[in-house]
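The complex is shown incomplete by one protein chain, all other protein chains being positioned as in the whole.
Per-chain residue numbering starts at 1, and chain names A and B are given in the order in which the chains are listed.
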Amino acid sequence: MAAPLLEIDDLRVGIRSNAAAEILRGVSLTIERGETLAVVGESGCGKSLTSLSVMGLLPDGLEKRGGTIRFEGAILPITDNEAMRRIRGRRIGMVFQEPMAALNPVFTIGDQVAEVILEHEAVSRADAMARVVDLLARVGLPDPAQIAREHPHRLSGGQRQRVVIAMALACRPDLLIADEPTTALDVTVQAQIMRLLQELQRDLGIAILLITHNLGLVAQVADRVAVMYAGRKVEEAATAGLFAAPQHPYTRGLLAATPRPGRRRAGEPPLTEIPGVVPSVTELLSGCRFRPRCAFAGDVCASVDPAFGGRVACHFPQTVELVPGVVT
Amino acid sequence: MAATARRIPMRFIGKRLLHAVVTIFGIAIINFFLLQLAPGDAADALAGESGTADPEYLANLRREFGLDRPLLEQLASFLMRIARLDLGYSFRYNEDIAHLIFHRLPATLLLMVTSVVLALGIGILFGVTAARYFNRLPDRLISLVALLLYATPPFWIGLMMILVFSVQLGWTPTGGMRDIAASSKGFAGVLDVARHLALPALTQAFFYLAIYTRLLRAGMLEVLNLEYIRVARAKGISERRISYVHALRNAVLPLVTVVGTNVGGFLGGAVLTETVFSWPGIGRLMFDAMFQRDLNLLLSILVLSSIFVVLANLVVDLLYAVINPTVELR
Partner (left out) sequence: MSFARALLRNWTMALGIVLLAAVFLMALTANFVFPGDPYDMVGPPLMWPGEYEGALLGTDSLGRDIAAGIFYGSRVSLLVGFSSVAVAMIVGVLVGAFAGFYGGWVDDVLMRVTELFQTIPQFMLAIVVVAVLGPSIGVIIVSLAIVSWPAVARLVRGEFLVLRDRAYVHGCIVAGMGDLRIIFRQILPNAAPVIIVMSTILVATAILMESALSFLGFGDPNVLTWGTMIGMGRSQLRDAWYIIAIPGVALLLTALALNLVGEGLNDLLNPRLRQRKA
């Protein structure tokens, strides 16, 4: 069998100034060619940090402590900036959360998209520009030739996110990392952007790593879902299976807190929230880090941090199926 | 990436021009009342207190300035003369003042352009480097140099450079603009002027360099933390290009205003630099005018340099509108 497209194995990231503080505590994820993996969890769980690690763009003050990241079977030289540059933008594209702040205000849209092509491929400026116009049309922007000449402040948030997507796809990457791509947008625009991502994936065959806290989004587009909590993966399953029978108490909590159409009619319990907050990285906590917020915790949870066993990292995985029929 | 030129509406230019004209007249009025403050009658002040002024000169001045007429009428005629750029006559130099100033202008402009370009070039290099190596050794060193340059009187730096480079090392002349002995034609002439220009231009540049470095470092630090820089990194752009193209183009915007102010106010510093290096420009002329108490010449230079400032501000406004696409043109 061919190697997976992206394979993250036991990734550990910590704070440089504090040897005890670990933000990612052994994250392992795998993405096959052409599939969509969603990574979900509350903010502060390490979702974004995982994707930034793949790009070799850890913020100042953080350091990689261990683990490997393989891309097409080869270990990513994430600490070698020059080697990483040839992968960023060319093999892996990335879409960020804040389209309003993602574009440089002083350069035209066309220049910013063409820059990716010119950086990675030996093409003339004119050819690059022609490709830019095609790309802008491909991401659904009206009058792409005109938009290429505009500066970012003339575009709406949704339009700018389309430009960012065009930028990420400019060199036909194999993997697109989308970090909360719709969070900052209006609800109607959110749906449009997600539909665009799905279309692009179908047409271009790229794999997508979708990072989000929005479970509604996940149900719609993801093939598989990984749930992260406090720097670890706590559950992973195919989307349908996860929604039908979540095993980790945290996953159940997340689902119970997510509004979905039809749930009231199906006689599900009303929306509830998970009590408490994600523990901070410096907080000393033995055993399972979800224990203080967990209704099912037993004695063993206080002493032993549960290992990930194929599906879930929990001493007391829940097996009762949620009411059937709500799985989208 | 090329900046695309923007069309600037005529109304915008018109409004700025009107503002400029009003400002120039405001300054002329300040000038006029400054002269009224001088002890004795304005003609005495204009002629100087040396006591050597002959009666004919004084009478000439009184007639020219209409000093026997009411104050407002004097002001009106003063403003009219400014409007016609009729600056009068310097009896000390036996020359038309406009002609005198015009004759000295090229030397000062050469000094100005050289020093501002030098300061900008080094300032950008320093500011960007300091920001890229924030809180590390290069940043510490550059910030220290900038702080020291900012706290040192420029004329003293000039003297110390003469001591080191002219007196001790003998690399450069101690002053002037050309060697009388050297032929002033062709390449040799250019080289001769360049040798004379080096120290005064550096002296003047050092002062601006301190300001540009600090301003650019602060601006770069702010811009480098913005989201679009992270996006540029995710695009695979090199750190050098991110610093010098993506971040600098944004961080340099506030610098444009400051450079404009420096260019406009150049003569203030040039008085010192040109005096230290005997550079035959307007600054040196101003020093001489002051030394000989040629107030008319002095005030003419002041009004002209203020006009220069207003024009520089106008250019900055327009330039800013061109290079910053987000600015609203009203």
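In the analysis below, a contact is a pair of C-beta atoms (placed from the backbone, for glycine too) under 8 Å apart; a residue touches a chain by one contact, two chains touch by 3 or more.
The structure displayed is predicted, hence computed values, not measured ones.
Of the chains displayed, those contacted by the omitted chain across the entire assembly are B.
Only one of B:L34, B:A59 or B:L109 touches the absent chain when the whole complex is considered: B:L34. Summarising the interface, chain B meets the missing chain with residues 23, 26-27, 30, 34-35, 37-39, 45, 147-148, 150-153, 155-156, 159-160, 162-163, 167, 221-222, 264-269, 271-272, 275, 286-287, 290-291, 293, 295, 298-299, 301-302, 305-306, 309-310, 313.
Keep in mind that, in the parts below, only the chains that are shown with their structure count from here on.
Within the complex formed with chain A, the residues of chain B that make contact are 1-4, 226-228, 230-239, 246, 249-250, 253, 323-326.
Those residues of chain A that touch chain B in the shared complex are 55, 57, 81-82, 85-90, 93-94, 96, 98, 101-108, 111-112, 115-116, 119-120, 149, 151, 153, 164, 167-168.
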